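Starting off with a structure, shown below.
Note that one protein chain is taken out, while the other chains of the complex remain in position.
Labels run A and B following the written order; every chain starts at residue 1.
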Amino acid sequence: MSALLEVDGISVSFDGFRAINNLSFSIGPAELRAVIGPNGAGKTTFMDIVTGKTRPDKGDVTWGTPPKSLLRLNEAQIAREGIGRKFQRPTVFEDQTVAENLTMALKASRNPFAVLGWRPSRASAARVAELASEVGLAAQVARKAGELSHGQKQWLEIGMLLASAPRLLLVDEPAAGMTLAEREQTTALLVRLAETRAVVVVEHDMDFVRRLNCKVTVLHQGAVLAEGSLDHVTRNPDVIDVYLGR
Amino acid sequence: MIRPLIVLLAALCLAAPATANPALEAVIADNLDQIEKPSRRSVEPLVAQIAATGPEGLALLSAWTNRALGVTEDGRLLIVDSDSATDAATGAAVPDADPRMLRPNSGVRGVIDSALVAGEISSPDPARRAAALASIARDGTADHLAALRAAAPEADPALAAQRARVTSLLAIRFDPDPAARVRAIEGMAGDVGLDFRAALNPLLATARVAAPAEPQANIARELTVGEADFPREAAIALLTSQGVLQPRLTPADQRNALAAHIVDGAVAGIPVADLSDQAARDRAYEALEAAGAVPPAATDAEADAAIKAYRFFETYAEPNSAVTDAARAAQVRAQVRLAAMTGIDLGLDALSLASIYFLAAIGLAITFGVMRVINMAHGEFIMMGAYTGYAVQTLIADRTLSLVVALPLAFAVTFGAGVALYRLVIRHLARRPLETLLATFGVSIALQQLAKNIFGTQARPLTAPAWLEGAITVNDVISISSIRVAIFVLALLFLGLFLFIMKRTRLGLEVRAVTQNPGMAASMGINPDRIAMMTFGLGSGIAGIAGVAIGLFAQVTSELGQQYIVQSFMTVVVGGVGTIWGTLAGAGLIGGLSKVIEFLNPANTLAAQTFMILFIIIFIQFRPRGIIPQRGRAAEA
Partner (left out) sequence: MTPQPFILRNPSILVVLAVLAVFTVAVTLLSQAYGSGVIPTSTVKVLGKTLCLALAAIAMDLVWGYLGILSLGQMAFFALGGYLIGQWLMYARTETIVAASLAQNPIPPTPAELQEGVANQIFGVVGSADLPLVWSSAHSLPLQLLLVVAVPGLLALVFGWLAFRSRVNGVYLSILTQAMTLALALWLFQNDSGFRGNNGLSGLQNIPGLEAVDQARLSVWFLWGSALALALAYVLAAWLVSGKFGSVVGAIRDDETRVRFLGYPVEGFKLVVFTLAAMITAIAGALYYPQAGIINPAELMPIASIYLAVWVAIGGRGRLYGAIIGAVVVSLLSSWFTGGRAPAVHLPGYTINWVDWWQVALGIGFVLVTLFAPKGIAGVVDRIGPPRSPSPEHHAKEAKA
């Protein structure tokens, strides 16, 4: 199984602070992976680099087969390559309706002129309805996103990610601020999604990670500290030291 | 040319008390013949003799050369002023005199003049020696050169240096020996004085000539037709002026000539209607020329042939090539040094402009750095400061005192205005920078009109105290006006004050905390609202002081602020927000750049400003966060 995303020896520093230090990481085409680590371990910076928001000082990020470098692409191009990102804070377009939010995210040409000529079709309307019910917002399609609850916004954002049909999904703390029931729903969804694509979940919450039941990568000070099953890494003395020690 | 000198000397001599001079009387008596009919060749010893008799002798000589000397029937010499006459030897007034005026020729007068100057430059009075030197420096002649060289050594070192300089300058112009002239030029090479450059210029003056072969002259260079400073038209004009080529026909002349020869609706057989074409007109004219109806005119072909047959040269008026070579070398050296000094002068100008921008922008930078809002009314605060200065000046007559009162008062007034603006408008628009920009713009137009209503539309003067007038001059090239030095000092003061407030006071600490992380600062008991208000007041107060400073050299009008606001924005944006050093760097870059562009394009300051703004727009492309960007995650927000 060749890797879908290969991060090779990247480093980046902000004003002398090394946020990422010679980090290597790889994930297959249909895999669920949890990335954990204490605050400042470089989790968010790692996602910023993969999605093109931050440029690494050295190292390379390659994608797909045949592998091509992502470093020369901007955020939008990387997104069009099929890398979706869900932010920690739900970011949906609050002034627009759920349907409009989903329509914008639908897989279609992103060229301004193509967008200008885009017409809603029976198929696109059906797809929006399908997505809305998939994330449990069928009754809210016509409401403005700003009127939704926090959890609903999280779901809408996931729905938007699904709409663009990414091959790699980067999810930043999906469980934050969710009720228990919503968490369970989220877990199930992520596991199901990972059957057909790669999913990377960045999370603090160990319970949530345990429920995902997948390979875990532990980041510390911008580098990989340990990798393996959750049980495996929690037995690692270094990890224990980082999480509990000092 | 030498009249003023003589008049001056005459005035000096006549000022002397009129006393009898027996030696002079004797000389006059012995040589009356020669005085009446002097000859260029033999007059010299006589003049020396007269000069040696003292001030009265010199007075006589100056009157002689001024053609103010007359001889009476009984052989006395009288110095005739416009309406009175005095005896040259005794100094006694002679009423009702009717002397025969002496009219020495120019050769004789040259001898007398040299003697007079020689007398003056050897005068025991240093002031008279200095005056004589200055006079020679203005209108020197070859005779002066000889006199200067013959004169006794100068004791006063300053005068000695000046005399050496004047002698060299005269030698460059008048010395008959080319080697001596070259020596003089080389001795002064590198000097940037205007007088030296003026002495070189005539040596290097050139004239253009067209000749079939290289002429016998001191040739500066051969010209090629078509090069930038010698286009084809110039060659044709030169050939025409030398009579080689007949004058070319202007289109208007041609049209008039054709119009004069219309016969039955045609000119030389070509119908008039066809003459809207230049080629047809040329054909018609040639036909008329062939028929002898119009004067011949040079055609393009003739012009080309003449250009081909001739060579074009630039020749020096000065025949000696050694002299011109030395002069050229000296001129190049002078230009190089001149360029360096112009650079220094430009640097000073740029520095003073930068300090103005710094003063104008620093308040803007503070408010933008802390609150991320652009205060469009900042320019109007500058204007308010300037009007405060003006108002104080109408109440307090003493300029120095009024300035001393105006500076803190302007600070207080604009501080209050800033705090009011903050409390009434800006705090209600927190985190909406574009709305703030527009709301403060509303304030800006209201304030501008208000100022117009109160102070009228005409410019109000804000006069600097006497000790700030004038300029500090280093040499012909480098000088800077005192006001600008004062503004530079003021800018330095504010830089220091600002650094002190930010680094050493509680307020500064709190301001820095709020800038970096407002939420955290608030949770530590700092009231961000109060800090924002204080910084806003501080920034506005500095704008007021900048207004007083700007008012001292610019006209105070209601539009004063508008002239500086865009540059201030540029300064902040280019420098990078959040640090005082950024503002300083921005002000330096913009000030320096404007001066450099202005220097490169002196005739067109508008174009210079355009280029500067374009440069800034391009600059922002490469450093969107300015020269000194704010760093860390705060900058990402």
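The working rule: a contact is a pair of C-beta atoms (placed from the backbone, for glycine too) under 8 Å apart; a residue touches a chain by one contact, two chains touch by 3 or more.
Predicted model only: the values in this text are computed from it and were never measured.
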{"item": "Hidden-chain contact residue, picked from the options B:258, B:303, B:356 or B:597", "value": "B:258"}
{"item": "Given B:319, B:442, B:470 or B:496, the one touching the chain that is not displayed", "value": "B:442"}
{"item": "Residue, one of A:2, A:24 or A:91, that touches the chain absent here", "value": "A:91"}
{"item": "Residue of A:70, A:160 or A:202 touching the missing chain in the full complex", "value": "A:160"}
{"item": "Positions on chain A where the hidden chain makes contact", "value": "51, 53, 74-77, 79-80, 84-85, 87, 91, 93-97, 99-100, 103-105, 110-113, 115-116, 118-120, 142-144, 160, 164"}
{"item": "Missing-partner contacts on chain B, residue numbers", "value": "251, 255, 258-259, 262, 267, 272-273, 275-278, 281, 368, 372-374, 376, 425, 428-429, 433-435, 437-439, 441-450, 452-453, 562, 566, 569-570, 573, 604, 606-607, 609-610, 613-614, 616-618, 620-622, 624"}
